[in-house]
Each structure stands twice: as C-alpha cells, then as structure tokens.
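All protein chains but one are shown in place.
For reference, chains read A, B and C in written order, and residue numbers begin at 1 within each chain.
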Amino acid sequence: MVTKETFDTKLSPHWCPGCGDYGAWRATKMALASLGLEPHQVLIVSGIGNAGKMPHWVRTYGFHGLHGRPLPVAQGAKLANHELTVLVVGGDGDGYGEGMSHFIHACRRNSDMTYMILNNGVYALTTGQVSPTSEKGFVSKSTPEGSPETPINPLVLAIAAGATFVARGYTGKTEHLAKLIVEGVRHRGFAFLDVFQPCVVFNKVNTYKWYNERVYTLGKEYDPTDRARAFQKAYEWGDRIPLGVIYREEGKPTMEDETPQIAKGPLVRQPLKGIDIKPLMEQLL
Amino acid sequence: MVTKETFDTKLSPHWCPGCGDYGAWRATKMALASLGLEPHQVLIVSGIGNAGKMPHWVRTYGFHGLHGRPLPVAQGAKLANHELTVLVVGGDGDGYGEGMSHFIHACRRNSDMTYMILNNGVYALTTGQVSPTSEKGFVSKSTPEGSPETPINPLVLAIAAGATFVARGYTGKTEHLAKLIVEGVRHRGFAFLDVFQPCVVFNKVNTYKWYNERVYTLGKEYDPTDRARAFQKAYEWGDRIPLGVIYREEGKPTMEDETPQIAKGPLVRQPLKGIDIKPLMEQLL
Amino acid sequence: MTAGYIFSKVCARGGLNVFTATEYPSLIRGGHNIYHVRVEERELTSPIVLVDLLVALNKETIDLHKGELTHGGAIVYDEGTKLGEGEVRPDVLLYPIPLQKYAREIGEANVMMNSVALGASVALVDYDFDLLARVMRETFGGKKGEEIADANTKAARAGYDYIREHFKPTFGHRLRRVEALRRMLINGNEAMAIAAIRAGCKFFTAYPMTPISSLLQYMAANGRAYNIVVKQPEDEISVINTAAGASFAGARSMVATSGGGFSLMVEALGMIGGAEVPLVILEGQRPGPSTGMPTWTEQGDLKFVLSASQGEFPRVVIAPGDPAECFHTTMDAFNIADKYQLPVILVSDKYLAESARTMVPFDERGVGIERGAIATEDVLAATKDYRRYRPTDSGVSLRSLPGQRGGEHVATGEEHDEYGNLEEDAENRRRQMDKRMRKLEYVARELPEPKVYGAGDSDITIVGWGSTKGPILEAMRYLEADGIRARFLHLVYLSPFPAAKVAQVLDSSRASFMVENNKTAQMAGVIREYTGRKVQHNILKYDGRPFYPHEIYDAVRRTIHGH
Partner (left out) sequence: MTAGYIFSKVCARGGLNVFTATEYPSLIRGGHNIYHVRVEERELTSPIVLVDLLVALNKETIDLHKGELTHGGAIVYDEGTKLGEGEVRPDVLLYPIPLQKYAREIGEANVMMNSVALGASVALVDYDFDLLARVMRETFGGKKGEEIADANTKAARAGYDYIREHFKPTFGHRLRRVEALRRMLINGNEAMAIAAIRAGCKFFTAYPMTPISSLLQYMAANGRAYNIVVKQPEDEISVINTAAGASFAGARSMVATSGGGFSLMVEALGMIGGAEVPLVILEGQRPGPSTGMPTWTEQGDLKFVLSASQGEFPRVVIAPGDPAECFHTTMDAFNIADKYQLPVILVSDKYLAESARTMVPFDERGVGIERGAIATEDVLAATKDYRRYRPTDSGVSLRSLPGQRGGEHVATGEEHDEYGNLEEDAENRRRQMDKRMRKLEYVARELPEPKVYGAGDSDITIVGWGSTKGPILEAMRYLEADGIRARFLHLVYLSPFPAAKVAQVLDSSRASFMVENNKTAQMAGVIREYTGRKVQHNILKYDGRPFYPHEIYDAVRRTIHGH
C-alpha cells in the first residue's frame, strides 16, 4: 500500500528551514498517497525557482524544465499519455510572470491536470525581487522604493480565463492543502491551486503570522458553482482571506476528451510499424 | 487644423476589399483628428498580422515590431516620452495568442495608452488558421475538424487583469468606434478596445451579417463603473452582443504617475552631459 | 494560384516533368502573384527566369514580365487590355481573349478568369483538354464541389475553344503526353510531412508561419486518419515545450517553424539538449532579419541554427536539397533523435518548402524505425539501480518513460548527476558534459557523407548546401554545354560537420565556388572554421529570390573564362 513515505526520495529537500515549500511538499505526498497512486503513475512537471525543485524530492516521474514553461510540457505529456496523473508545480514568478500566457491558455483548454503555484509574492531563488503577486509598495531588491504595480489576482484571472476548478491553499494548513490537491486531481479538467507559501527569507510582509491572522476556510455553505459569487469571493482580500475551492464547473469536456486520436488509448502505445503512406503519395499523383 | 485627411499617407492600404480593417483605419484617423492631435504627437505601435500593418497607412510615428510584442514596445516608448499619444494596434492572434502575457501585465500596470485589437477570430495574414477568439468548432486550415478549444473572452480577461477602461467596438460602426478611440485616448490609464473586425476571406462565421444581427450599443443607462455588472455584461454573448464601454475605473494612478523619474518632464529630454559618478565610485572605496 | 497548380498537375498526369515556383507578397489579396510552371520531358530541378507562355490576368503582369519572354514566346491576356505600339517585342505572339467576358458569364469573375486562361493555355500548347477537365473535377470536386467544378470546366472549355477557333496554331511550344512513371507533384513541405507520418510522428505542434504553415495544415488534415495529435498552441515557446513534454512521455514528436518562431524556441532547444529529449525541429528559412520578407526565400539562418541556445550540447542539423531528400532526411531525423536522444534540426526554406515538382513516389525500402534505448518494465524491474543519465561509451543512456514502473526519475535541463538529481560538483559536471557531447562522435560515424555530383575528375568545384541543389545541378548542365566540367559538393548533413570529406574535395580543386542564398557566405565561414580551407569564390544572392541556374552559370563562367 502506498503511504506518504512511498514518495520520499533518498535526498531530502534543501529549502530554507521554515520555508512554506515544505508544507506543499508534505501535502503533495499526502495527497498522492490518499489517492492511492503509485510513483510511476505520476508525473510532476515544474519550472525554475525554489518551488520548481519539488519534483526532485517526490519520488515520481519528474520534468524540471524552464522558468515559466511547465504548463506546455505538462500538456504535451498528458496528451501523449493521458493515463498519467499530471501535477504541475511552479512559483509565482514562474507561473504569473514568465509563464502568464501559458496559464491563461491552459485554463481555457481544460487539460486534465492539477496546477499548483507556490505563491510567496517574491522571486526567491534569485534572492528577492518583486513578483507579479507582490503587493503594491513591496520593497524588494529590484523595487527599493516599493513596487509601483498592482499585483495580479490569480484566482480572478483563472476564472476569467475559463478554468473549471479554482482554489486557494496555504502551506501553513497542510492537511487542508492536501485535500485540495486530492480534489484537484479528482476534478476532470484543469484544476488550479494558488497556494500561499511564506518565504521566510525574502518576503517579510506576507509571513506566517500575516496569513494566520487573515485566512479562513470556506465552509459547506459556500457554493463554488456560481461564477458571479466566485468572482466576488476571489476578490475578497484584506482582513479576511478565503481558502478553499472558490470556483468549480463540472462537466466541461477536457482537452483529452476533445482529442479523438487518444480515445482508444494513450498515444504512446500506438504502433509505429507499417504506417501506410501510399494513399498520401497517391493523392499527389 | 487637423482633419481626418491629415493622417493620410501617400500609399493607400492594401487590405482585401471589404476588410474590416478599413473601418478601423478610418475610425483611427477620425479619432486622431477629433482629438486635435498632430501627426508627430502620435505613435502607433503594432505587431505582425493584417491588423499590424496599420501604422504604415496612418501618417504618424509608427513602430511595426514583432508578432505579439507591440505592448512592451509601446510601454517603453511611453515611459521614454510620455508626452506622446500612444496607440497600440494588433490582431487577435498577435494580442491574445503570442502576446497574451503582455496584455495581462499591461492591464495591471495601467500605462496611459490605448490598445486596440482588431479581432477577426482568425489568423488572417497567415491565410486562415484558428485563433484564440475563434469559436469552438471553428473550421480552419489548422483545425479542419473544428477548433476543440473554448475561446477566450478578452473583455472579461481585461477586467480581471485590472484594466481601467474596457470597451468593445465594431469596424462596421465606424463612427461609434472612432468615439470609443477618442474616449480611450482621453482616459488616463490603460484603455483596451476589443474590436470586431470581419475578415471577409478567412472567417465565414463571424461575418458583417453575423455581427449586424447581434450587436447593440450600450446606452446611457448602463453604468460601466460597477465591476460585477461589467463582468456580467462582458459575458453577454449570443443573440445580443453589447458594444461600448463595458468597464471603467477612474483615478487609478498610471504607470507614468508611478514613475517619479519622469515627473518633471520626459526622459528623452534629460541632459546626458556631466553625470557625476564620483559618489558611486566613492561608495566602493 | 490554383490555376497554376492545375496546369502543373495536368502536365504531370501526362507523364511530363514539372517544376513550379510561386511568388507572392505578404498580403492576402492583391499585390502581384506569380505561379511559374516549367514543363519538360526530362527531369527538372530548378525554376528558370525565361517564360515561353505568359498568362497575364492584368496589365501589370505584362509590364513586369514581358522581358522574360523567350523568342517566339506568347502572351495570353484579356482582350480588354490595350497594348501600345511597340510595347511588346515583335517576335512575341499575342493572344487576346475574352477572359473577363466569359468569366463573368459563368461565375465569380476573378476565379473564373483563371479557368478560361487555363483552357486557352492548354489549347495553345495543343494539349489534352480531357485531362484538364479530369484534374479540375478532382481539385474542385468533393461534396459541394460539383457545381464549382462544372463551372470551372465550362470556363476552361470556353477558353480552349476560343483559341482553337480564332487563332492559327503558330505557337511553337507543344506539349504531348508521354508514357512515363507516374509522378507526384510534391513540394518540400509535403515530402517532410509524409515522411513524418511514415516515421511514426505521433505528436506535431506548430504555430502558423510562412513557409511552414502548409506543413502544419497537411499534418492537421491527416492527423485524424493517422492518429497523430496535431496542435497549434498559443505561441512557439509553447509549441516546443509541449512537444518536449510529449516526447519525454514517449511520443515521437516534431515541431515546425520559421526563423522568428525558432528564435522563440531557442531556450527550449538547450533544455531538450540538456535533458536529452529527442525532438525533430523544422526550421523553414525566409529572408531576415526579423520579419524581413515573409513570403520570400533565403538561406540566412545557418549559423544561427548551428549555434542557437546558451551553452554546449549535441545537436544534429540537416538541410535536404529537394523533396526526395526531404523525405529521406526527415525519416532519418526521427531515428537519429531517438537513438541519440537529442534535437535534430531540419533546415529548409521557402523555395524548397513551397516549390512543387514532379517526382516518382518515394522508395520506402530500407526505411526503418529505430527508437533507440527505451526501457521496458521488465528491464527496469531487473535493474536494481536505474540511472537515467548513466554515462556510457556512446553517451546514450537508457530512457524510461513515465508510466513505467521502476523508471521514476527527473528529467531536467539543469546540471544533474546520473540519476537526474541536481548536482553542481565539478567532476560530475565534466562527466555529464562529456557524456552528452560524446554522442556526436557516434552520430558522426553514421551520417552520410556529402555527395559529389558531376564530373568527379574535374578540378572545378561548386559547393552548396540544402535547397540550392537543383539550380546548381542545372547550372552544371549549362556549364558542361559550354565546355566547363564542374563537380558539385552538396552538403546535407551539416552538423556534426563532415570536415574530412569537404577538405579532401576542396584540396583537389583548382577553383571552388560557394553558392549561397545569403549575404555573408555563412557556409563558407563554417567550412573554413572546420577545415581551414577557404572556398575561393562566393556566389551569393540575398534579394529574397532563389537562384536561377543561369546566375550560377554566369558567375562561374565569368570567373573561369575571365569574361
């Protein structure tokens, strides 16, 4: 039987002590275990950044690609073998800066995968520059006088872009996050999780304390299927910040559903021998 | 006195007869004239595509750059000389495909410029492939069995991304479009216009007839300052499709406001002689 | 353009050889469009400038091209077009016909004019109208096409009859059907697409861009029938990363683009080099820099393609010279990519990609599929300590595919140890770099040497690469007729560079000529870098047009004869 430990690697993570990434790491392993998945059935794709190192420390298949580009890689892999459970992990710079375009387009494509952004509001691996989710006025190495830009709201954008599962987690609430990941994986379609991840070194604004004072978990009474309400909820910010599934739309066909070529089985299992091109050449005669 | 003809070039446009781009072209010249701008005060930046040829046929300064990249160029030019009136023109492939990331980030930055997408729902210059705004099922050269993807909703995305002026025009209604452009230029901040532009060659779905049967102009009773309502309006699609200013937020500081370096005058007018680096070297002693 | 295609097809069907070339501006309508069809009984490898029969749908065409007419050439044009006194050489035959009138009578004038002219042309060269009618039916036919086909055939008939009735058969060029092998009318894009399909490409992504858009479209059109996933993502960055993901997961994958899109793929190119993911990348050149002249041709991207992306990693670069080579090298490319787990870049250009010519169907014998070292679950089960990046003699390590039990690992473009774990140790770095680069030694051994065409004993050598093959071969015939026997060294497998062979040929040359469709003689630079030899004379062209054989002929002859 798989357990959380099934997904341990020989090496242990080398994020900073106290880093929120550990919470995401634990939650990921818990989620995979509770989904009953075996390591070889899972592919974790990531970009470059501290968050992006995740695949090295979860024993599954991994693809640690380029800064900002994990989503295209993941979509290609999923189309090639849609039996894989595909998880995509990135940072806020990775996913909302360099990779913004892929994010928007992945949302509308509804590929069946789970996309998790470990959002620490800063470029951490490059030692502390402003990110698209840094709050206005955020003092960083590249914005010594405070960021002049309004941060993006990833949840609002994801809903607007057509994502069918939009949620927010917090690495300080590992079990809750693990459940969200499970829900995301179970959701048929593109499941997006923006995850608050304190960076204890470079973000002195959005600390554990800051989050703990503000976050609350959405209860049963909240209905995530109403888009207008979901937008409203996604805009909620300030003293109280909601965690949980903000928006959900069931039943929309996935990218894989829309690809008849793989209806009978994964692309990678199709025979390559004896492909007959005579008809093609004949067309040209 | 400037008139629409002030902006004519020696060459005349060579879009296909009947192309919606002509309407946008006329509207642009009408708007510039009615704003009382002189050719040298205006910069039109564009990408690659049929829409992207616009600057060649409006007598102003122009920058006809790369497919998908006009917005960064425009923002750089605006920061360098914020006295310029900057207009950005692109196609739907240009702006929502290749250039999606720049679009989202430009919205949140609120640079004071007008961004107009001539949206024909197809890649026209490359002779007819699917675009991010092609309707699901759209049969094109690259989607012979119909597009499997849900199109983006540019207005919803722009609001979600933080744009402060979001409007929809139609090249079939030139005067209305011209007014929208004028409003966009007058708006302090990032003004975004998605413009229905029939491509008479490659889009046989969204034709003049199709649009004419559906579009209606938003009246005075519509209040574009309420974001929730704006989202609702922006989602309106089908038998009736609204034209006009969908969303507007006044008073948000522009990117230029947030750049103290240009508070006293355009960057390009700053003297370069006699810059004293002694203090910098001294810091290192 | 369709009319030119139909005419070509009609000739091909009659056993003739055809070479076509198109010229069109980066506009959708209007502007000046040319469809150049060359027909002979012998095999053709190149377009030429000269025109025997000019079909001019407007006056501009006559003005622009009358100078290209051969002695006794002819012009077919609308009777409404007035030609002034002496506007056309007296030896040129004029065939004013009611193109517009007939066209308007039958259907959409712009379209039908072409068909009227087509019928007239077939009449002029005294060719087979039934064949024309048949090809028209095939081309326009299909579900709703009946009517269109009928109308066009009717228009063609009108043109055909008009010539027969109103003119004497004075035009000196005739075409006749000959018995010959059945030949395809095929361009480089089609040849590559067919090869990719045959090679088991299961995943194809591209973003539209001249000159590869028609390849994307060909793949899309056949994707369903051959179970190939064909996608057009949001940009070229996504194109290559998506394909990298599919390839990593085990699907044979290919992407296609032109220089601008390739620029955007450069970062991922290095990633797949470092992560050792197989991928076939087609770069269809067009004149740069930047957007340049999008619908024209050039060979200006050579050095870029050879050295694109930061750092050092193995790549293979192949530039086929004609559709048959497109077919075979593309098949090869998939095998090399898989066997050596590296990117293979195919280089074509607008001229090669879009010029159709007649060719016998490709010989598929000896064309196998080699996927290289891919693990099975059994092998993995038997492997205690699976190491994805284990250094081997050849540099190639056993690949496991996601989904295979026991093969779990991380593929990454960041430096890693044998397992794929991040590692920055100096010794490990050298080991992994050496391992990756070692592949090139092995791949070099199996790549075909450059071919030498023509008089092997000649000491005059013309050097070319990729698509200049055809014009050079034809120029050699002109030279030969002029008493100059030259040989032609044709470079197709460009990287790793076949230095020994090139040096040997150059060393035995008294005079050498580099023919390149670019301004800076890039291949001459590459040759000098790898061999130390300088090709003596550069014959360069960078105006967006392909070489015409007589240009090469003239330049060589002038140098040899001094005039």
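Rule of thumb we're sticking to: contacts are C-beta pairs under 8 Å (C-beta built on N, C-alpha and C of every residue); 3 or more make two chains touch, one makes a residue touch a chain.
This one's a predicted model, so the numbers in the text were calculated from it and none came from an experiment.
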Which displayed chains the hidden chain touches across the whole complex: A, B, C
Selected residue (touches chain absent from view) among C:Glu298, C:Glu325, C:Glu418 or C:Glu474: C:Glu298
Among B:Lys29, B:His102 or B:Arg248, the residue in touch with the chain that has been omitted: B:His102
Residue among C:Gly80, C:Gly311 or C:Pro448 that touches the chain left out of view: C:Gly311
Option from A:Pro72, A:Pro132, A:Gly172 or A:Pro266 whose C-beta touches the chain left out: A:Pro132
Positions on chain A contacted by the hidden chain, ascending: 14-17, 48, 50, 66-68, 93, 97-98, 100, 123-127, 129-130, 132, 141-145, 201
Residue numbers in chain B that touch the chain omitted from display: 11, 38-41, 43, 45, 48, 53, 55-56, 59-66, 69, 72-81, 83-84, 101-102, 105, 259-262, 266-268, 270, 272-273, 275, 277-278, 280-281, 284-285
Chain not shown, touching residues in chain C: 25-26, 237, 258-260, 262-264, 266-267, 270-271, 273-275, 285, 287-296, 298, 300-301, 303-304, 306-313, 412-415, 422, 424, 426-427, 429-430, 433, 437, 518-520, 525-526, 528-530, 532-534, 542-545
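Everything below uses one rule, namely that only the chains that are shown with their structure count from here on.
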Separation of mean Cα positions, chain B and chain A [Å, integer]: 31
Per-residue multi-chain contacts in chain C, two or more chains: 224, 234-235
Numbers and ranges of chain B residues touching at least 2 other chains: 100, 132, 145
